[in-house]
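Sending over a structure as structure tokens; questions will come in a sec.
All protein chains of the complex are present and in place, except for one that has been dropped.
Note that the chains take the letters A, B and C in the order they are written out, and that residue 1 is the start of every chain.
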Amino acid sequence: MKNTKTFRREPLTDSQLLMTIAICIFLVMYVGAMLIFKGGFLRANQIFDILNDNAPLIIVSCGLTIVMIGGGIDISVGAVTSLVVMACALFLNNGGNVYLSMLLAIGIGLGFGLVQGFLISYLDIQPFIVTLAGMFFARGMTTILSVDPQKVNIDPIHNLFETIHRGALVNTSIDPQTFNTSTENLTELVRDGKMTFFEAIKNMNFRTLLEGKIKIDWLGYTAPNGNRIPASMEYGVVIALLCVVVIFLLLKFHKLGRGFYALGGNQTSALMLGINVKRTRFLSYVICGLLSGISGYVFLLHTGAGNATNAVGMEMNAIAASIIGGTLLSGGVGNVVGTFFGVMILNTIKKIVVTSGLNAPWWQSVTTGGMLCFFIILQSVVIFIRSKVRRSRISKK
Amino acid sequence: MADHALLEMRHINKLFPGVKALSDVDFTLRKGEIHALMGENGAGKSTLIKVLTGVYQNDGGEIRVEGKNISIRSPQDAQNNGISTVYQEITLCPNLTVAENMFIGREKDVFVHNRRREKRANELLGELGIPARGSQMLGNCSLAVQQMVAIARAVDMNCKVLILDEPTSSLDDKEVNVLFGLMRDLKARGVGIIFVTHFLEQVYEVCDRITVLRNGELVGEYLTEELPQVQLVAKMIGKDLDEISSFGEVEEKEFSDADIFYEAKKLSSSDALPFDFEIHKGEVNGFTGLLGSGRSESVRAIFGADKVNGGTVKINGKHVKITKPIDAMKNGIGYLAEDRKRDGIIADLSVRENIILALQVMKGFFKPISRSESEAFADEYIKVLNIKTASRETPIGSLSGGNQQKVILARWLLTHPDYLILDEPTRGIDVGTKLEIQKLVLKLAEDGVAVTFISSEIEEMLRTCSRLIVMRDRRIVGELKGSDLNQAQVMKTIAGGES
Amino acid sequence: MKNNFKNIFKNGLGQLTIPIIAILLLVIFNLIRDPSFFRITIEIDNAGNRVLAGNLISIINAASELAILAMGMTLVTAASGGQDISVGAAAAIAGSAFVKVLKSGGNINGLIVLLAFVVAVIVAMCFGAFNGTLVSIFKIQPMIATLILFTCGRSIAYWINGGATPTVDSSIVKAIGGFIPGCPIPTPVLIVIAMAIIFKLVFHFTSLELFTQSVGINGSAAKLNGINSTWIKLLSFIILGACVAVAGCIGVSRLGLINHETLLIDIEMDTILAVAIGGNSLGGGKFKMAGSIIGAYVIHILTVTLYAMKVPSTDVKAYKAIVIIILVVIGSPVIKKWFAKTAARIKNKKASAPMKGAQ
Partner (left out) sequence: NGGKAPAGGGTSGTPAPAPAASGTIKVGVVNNPPSESGYREANVKDMEAVFSPENGYELKTAYSLKNDEQLQAAQGFITEGVDYLLISAAETTGWDEVLKNAQEAGIKVYLFDRMIDVDESLYEAAVVSDMSAEGDTAVQWLLDQNLPEYNVVHIQGAMGSDAQIGRTGALDAQFASGKMNKVVQQTATWDEAEAKKIVESVINSGEEFNVIYAENDGMAKGAVAALDEHGIKHGVDGDVIVMGFDCNKWALRELLAGNWNYDGQCSPFQAQIISDLIQGKTTASSKKIINEEKGFDAKTITQDDIDTYGLGE
């Protein structure tokens, strides 16, 4: 009966430990930056900036985390994001409807997920090649669509469906003639109770999405010119956080989520445990593709324009974020909350490097590399020490 | 007969590249019986089972459950048809908890109720006396516990057919008895059980019927009471056991201190507590003890497989330092590890490459063994050890478990060690081969090789070893030789003062 | 030799089937598209040498860096089960070191070029060792370990250069990147052949192949058999470092200019692709270097074909992707099995048809 001595709590798994480290490091780093660099770090806006700028990355990293937990890899995510941005921008510029553009984004993402997932799981092709080809294809398609930047024209007149939406205003207490679809207007209306939130959504057009923000005034600061700058969060961030929560729940409590872990832990075992390995793997890529699509749309909401070079290198950032957050490329281990903090860490590093005033350009990337290096080695050492401690504890017993 | 047949397999064929693993095999399982599936290593037992459970697709033949023709495409199909399985190699996910491993893949609920699951798991584990908690990571459990968890999982399914492929190879007697109790319970409830093992006594203890396979072909189906052990063996290996089992008593050899080949004082490693140990040239000794008593850890320390923490080692009277496997190998020590899958085979490499590996390492990086030489070595040992493989270039991963073991054995024999450590070399090995290996050990000893032999079967050790070291709770608690070497005495020492 | 042929007939080309089929398909496609595509001519270049010219030469020549990197990457993949994504950045560093040494002296003579090359190799090996240390000792996954150098490698190269795009003007350097006077074959091609021979010899005279595969397939078993897997992994990265240096120097020599930002840009993905097209598992273990080399040429035939078809170079990637997918689908185990099955069925039908007729 050597193992029956029950602990009240199970020890942290490696992934949980890495996640905890990631969170701690993030806090230490951030608080350190607050003490040393002050400036922007003392403003809550800084955190919101990071979130606003990286909502797409967060979403993509979540998808990648799922794939990595399942023991796979998807390096097409950045390119798919880019393609979605370009396609949606073109679509909107040619008079497309906002809702349809969302469907388009999801459709493209899903399309990639479905095809890549099918090739990888049902035809048994190495994921790296399939998604590399996917990446090439998406990049190529982006430039085939347009090599010129596509700035979404948010002038309401171009938005065919807006007129129809104006019609919907009849049901509200607002005069359609004076109605202006700028965000301020909408939020004001919502706040003043003249319009319900759902009506606001119904009356949404791309501009409301693009310029829409959730503003938290008391968290803001006052600029030298006397303007109050509220901390603001773009809608994309809400979507990103929602993704994190949903996927967290999926991974933790859903049958499928647990299936991803089993698959990544040991594929043959998963098969013999009665898990539909092919379908599970397939779904991991489908979800990842879907998230890339969503990420693309969020990206578009952030920049309002399609560019051939959008999201270049995003896949590497996403992989790095996942790993820093405690996901292993070898599969079976990972955590989406950790991934979220991975993204935060990566970008805090960037902020610190810029803020520190290291102007010699090569220093910036070398410092980034150095911090990454330090971080990765720290992780490895912690895991090593932990396994040692665990061993010696067994020995002592 | 067909009306109370629970499961019928007819004309089952299975072809692997280069091997006909099953040809036209019939198998029938009735309600409420325990049916042993017997055969030499590589006879096709595991393959038959994998066909039945949908891991492999059959290349012809049909499967009927309760008279209905069914097609089984995947383990999931098998589960849905009431067939639950414990595979030969442990097939659970080390990165999931014990509870998850027990329930994943067969719950209807879309959402997982961890609490409920763990509670249920803990109850079951308690019932079966498995020392694990539901919330524990499976990877942190010992091999034996993992095996028991796999059994618990299979048993808990409300199955009609339960398949156990060598479940007992890493269990000790107590656990085996628990398992047998369970099997009898299930049998009483009308479950049909297929049981694969190489332990003949176990067959006679619980089984009602025996089906024998040889070389992928059906030899026949027999009632246990009508088939004496000797005949069973003869049917399995195609000749009488007597022909091969003709070896006498272990001779009493006297060893002088001058003959000491290896001597360790206060040797300890990251996993083993300090211990003293010595072995003479030409001596066969054994480590025995309960599961987890630290036998493997001790010999791993000798070989330098784990990080060595302290102690002095003398070989042939000279002080040497052994901290890494290569040190040990250079000093003439060979070690056949107990976990073949993890520490033994290089799955994708050919049988030939697997055989020459250790020798190559000893020769060094810059002196590769030529192709023709290595082919000669491989052919020689395939013949000597009667390894069943399509060719010497077959990847070792596709060999049957027992044959993989033989390849690894060949690897170490090829290095012509002065001291060979065999940790459970007979695990998963058929009776015939077991005897061959025992004979081989004795022959090695005759040639002056020191051998340490570890086995869970005490009889086997009594047959081969002239000295037994007994371990309990990771400490050496006794040493038996001469007239003390008998089952009762060993059991008593293992159990310790309490008995 | 005879045995080899027999084996090929019996077992097919094994792992090499797909890359070879790919090359054949691309060649046939090009011959149909434009019969003169593979015409080889002899021209006199501006330095007055008689040299070979034509698409085929361009392809073989331009694929040199990729082929060399693919060789090293194959080893790293096999040993560590992961890929080095910093090869492009490391090549930029090596190239910069090469140019730095060349420019440090006054006159560029053979000795200085050799010295510069040796320095470049040493520098690249050091960076390889850095990556290798992270992977083998700190047990960091290769892609992440090399992400560090990937992030900052080109900046280090910038620092070495101390400025943008230095140029070197030397006939020797030109010869390395172009043609040796009197030899009509492009020098980079000769270097690839030399590298391939070196690897062949290394495999013949050491147990590198066996050890690397063992470590890649089952590290823990390899360790118990006395293989120093840490060292083997490290070694593979160091060897890749040497390959990187060679590729970097060729890249620099082609134009006599080092632009650390564009030198061998994006080559890491192509290199990994070459390894994969060559039929090697990216999860490590068994490997065939010949496959990776052929893979490199497949990629370049594809690129050159697309250029010759005037596909905009931004769009080339999309078409490349389609071809790659077609290739891997043909090569996928499932499709292969399906082919084998249908072939057998057709055979059976043929065999049984006359029998039916007889009845």
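Keep in mind that, in the parts below, a residue touches a chain if its C-beta (ideal position, glycine included) is under 8 Å from a C-beta of that chain, and two chains touch if they have at least 3 such contacts.
These numbers come from a predicted model, not from an experiment.
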Touch list for the missing chain, restricted to displayed chains, reads A, C
Considering the complete complex, of C:His260, C:Lys288 or C:Lys320, the missing chain is touched by C:His260
Given A:Met34, A:Leu123, A:Ile214 or A:Ala305, the correct residue touching the omitted chain is A:Ala305
Missing-chain contact among C:Pro19, C:Gly82, C:Gly132 or C:Pro166 belongs to C:Pro166
Omitted-chain footprint on subunit C covers residues 36, 43-47, 51, 53-55, 58, 62, 154-155, 157-158, 163-167, 177-179, 251, 254-257, 259-265, 303-304, 307-308, 310, 312-314
Those residues of subunit A that touch the unshown chain are 38-40, 43, 45-46, 49, 52-54, 56, 143, 147-151, 210-211, 221-229, 299, 302-313, 347, 350-351, 354-355, 357, 359, 361-362, 364
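Quick note on the criterion: only the chains that are shown with their structure count from here on.
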By number of contacting C-beta pairs, the most connected chains are A-C
Subunit A and subunit C have mean C-alpha positions lying a whole-number Å distance apart equal to 34
Separation of the C-alpha centres, subunit B versus subunit C, in whole Å, is 44
Shared-interface residues of subunit C (touching two or more other chains) are none
Check: subunit A positions touching at least 2 other chains come out as none
Subunit C residues touching subunit A in their complex are 82-83, 85, 134, 138-141, 143-145, 147-152, 154-156, 158-159, 269, 272-273, 276-277, 281-283, 312, 314-322, 324-325, 328-329, 331-335
Note: in the complex, subunit B contacts subunit A through residues 53, 55, 74-76, 78-79, 85, 87, 90-97, 100-101, 104-107, 109-112, 114, 131-133, 135-137, 141, 145, 270-271, 273, 292
Residue set of subunit B touching subunit C in the complex reads 303, 305, 324-326, 328-329, 335, 337, 342-349, 353, 356-358, 360-362, 364-369, 411
